[in-house]
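Written below as structure tokens is the structure these notes are about.
Missing here is one protein chain; the remaining ones are kept as they sit in the complex.
Take a look at chain A:
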Amino acid sequence: MKATAEAGVHIFGVRHLSPGGAKHLLEYLNELQPTAVLIEGPSDATDEIRHLTNRSTEPPVAILAFTEELPVRTALWPLAVYSPEYQGMKWASDHGADAAFIDLPSSVILSLQDAMRRESISVQEVKPEADEAVEPSTEEVKEQESVYSRIARLAGEHDYDMYWERNYEHNLSAGAYRAAILSLSAGMRLLSEGREQLEQPKEHAYNALRESYMRRQILDKIAEGHAPDKIVVICGAYHASALADLSDALSDKELAGLPSRSTKLTLMPYSYYKLSTMSGYGAGNGAPHYFEMMWETMDAGRPEELAHLYLSTLAGYLRSSGTHRSTAEVIEAVRLAESLAALHGGSAPTLRDLRDAAQTLLGHGELSVIADALARVDVGTAIGQLADGVSQTPIQDDLNRLLRRYKLEKYKSTVASELPLDLRENRRVSSEEAAFLDLSRSILFHRLRLLGISFAKNRPSGQDAATWAEYWIIQWTPEVEIQVVESTLLGETIEVAAAYVLREKLQACRSIAEASALIRIACECGLTAQMEEASRVLQSLAVDSRDVVGIAAAARELATIIGFGDIRKVDTVPLTPLLEELFRRGCLFLLDASGCNDEAAGQMIVAMNELNGISLDYSETVDEPLWLQELLHLSEQDNRNPRLSGFACAILMERGAISADEVASEVSRRLSPGIPADLGAGWFEGLSMRNRYGLLSRMSLWEQLNDYINALEDDEFKRALVFLRRAFSTFSPREKTMISELLGELWGVDTEQAAEILTGELKEDEAKMLDDLNDFDFGDF
């Protein structure tokens, strides 16, 4: 404190997002008329101040620092309109004073944080919150949480936020804020510094380093010729008392010895929503819009109107969403809030008082009624804005250019909106670009998705076949901005970055399914070169693969791309030979793969369906005769899975590749007496999976089935039941009725009567017989 008194530098401690602090700061600056305003913030961002104070900049905005090499580390300094720092800069620019950031440069901060993170990982577990954007002061708070709640308890408040708002934000007497913070800071450090030094030596050292760097910067500023008593330093409350003594500043040598990573800085728009979910330090985090209202009423010189404004805005939202609340209730809510404040000896209601009053009066006791409106009044949907071209990365520029070109700028809002796209050519417009506008948009969205930028989310459309239609849900969030900035490392433009990511993925790709998915992604992203590369990868993987299920799935994927590729204006000709090859491999390994158990047979049936579909769709390109021939082999083999053999027979029957006589003899062979139930009934199950009406029209088949079942022993019959039940479970009630009519005819009973008995409710003794089946031993299945 002494050195400052001599030097005369004025320290103004603040909470980072504090309207009261901003208000007092402005009064203080006006009174003092300093020539330099120094602000806690990365000193390499000083050049950004002129952009921040630019007329077209609308807070909330943030300074984002990121490392240039991998792994990307980022740090954020968000500013709202009510941030004292922001108001300080604005004052400086309006009054021709110098404004500068004085904290460690971002290159040092990120490097130090990286080092601290690495050590803490090796020593203890990974802290989940130390993940992405770290607000510089978060660490300071966590260890002092107990101190904060102790202060709140001593003051008789429910939490620290209430205490802070009541005692600092609402305190309007001149100079009180600054003096209170200085003494709070000194007291707090006295309480916690010793312990911190022991328990968190790294954090302690980090803070000490930052402070001595800031002192050094202050001294430099004095050396530049600013009179010490014409310098105001705006810093976090925690540092306020430490910066008072300027004696221990960083020397030149120490300065040069600081670790550093090469970083870049950019400004980015921010949103109140993001601000409200930020962890850590600072008033107003939870309710940025509320604090903006507080700032507005303070700025207009009528802070007492905040409660009226807040509650009537809330009632307005309630009314517009259909819940009527009278003005009388708003008046009573204001009265209750004021009386709650008076109970704590406060001059004005705090946010908590207002919210509780709103719940009692406007929600009639229920929070759920007003929760939605509360979120809108507390948090708000505001998103900041920067002037075009303000320190943007190349990829941001590219994205903005593309958004303009594809007329997507209006979707750049925090409110999610829906955009249906029709990928077909629009023939009513003249230029080619306009004709394929939606296609270009789709390609852009797919590329963003590939880059992990969550700007547009694809909503699966109800119609599978409508490949020309896509539904996207578009929402611009600050995360998107960060993701875009991070993508700068991957390439200068969206296209280059997307191609890079795809190439990386291809190199890591190890399975056919992955490779075929990547081909589709390449196709959706309009990256033809990568598509060819992907097909090479798929081909080389397929050569070594004997997995029919995987091959069939990949072939289906390719077939879809080939079939609908022209809608995306992608040349799919190079894919055709690949499809042929995959199909051939699928056929050749069919017989081998069919020697599987029942569990795997389910997937095989899907694969066979796919291959059959492809052979029908692309009969000129793929080797259809080979497919039929392999099916015939499978159908005739006795040592393969009987279900698959039956299924192969069903396909052949459907396609007319075997004659009725052949089918009849096959059926009688398969269902001849003495064949074990799991083989016979299993085969029938496979057969019945396709082409049902074909089966139903063949009386002889049912005769054979009937004879077969009649010939079974009791035990065998029970085993057969399992397969038959499974086979018939997928039949529709109508089909079941038809079968029972057929059987009725066979048994020589009245067909309708038979149907009635077979499809009607179970009788008691029948139910008992079924119950007895429960004891059946399935051990050997």
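FYI, a contact is a pair of C-beta atoms (placed from the backbone, for glycine too) under 8 Å apart; a residue touches a chain by one contact, two chains touch by 3 or more; residues count from 1.
The rule is simple: contacts and distances are computed from a predicted model.
When the unshown chain is looked up in UniProt, the name that turns up among "PadR family transcriptional regulator", "ABC transporter permease", "Peptide/nickel transport system substrate-binding protein" or "ATPase" is "ATPase". Touch with the chain omitted from the figure is made, among A:S183, A:S251 or A:S326, by A:S326.
Shown as candidates are A:R150, A:H364 or A:R669; the residue that touches the absent chain is A:H364. One of A:S339, A:T381 or A:T730 touches the chain omitted from the figure, and that residue is A:S339. Residues of chain A that touch the chain left out of the display are 158, 326, 328-329, 332, 335-336, 339-340, 342-343, 356-357, 360-361, 364-366.
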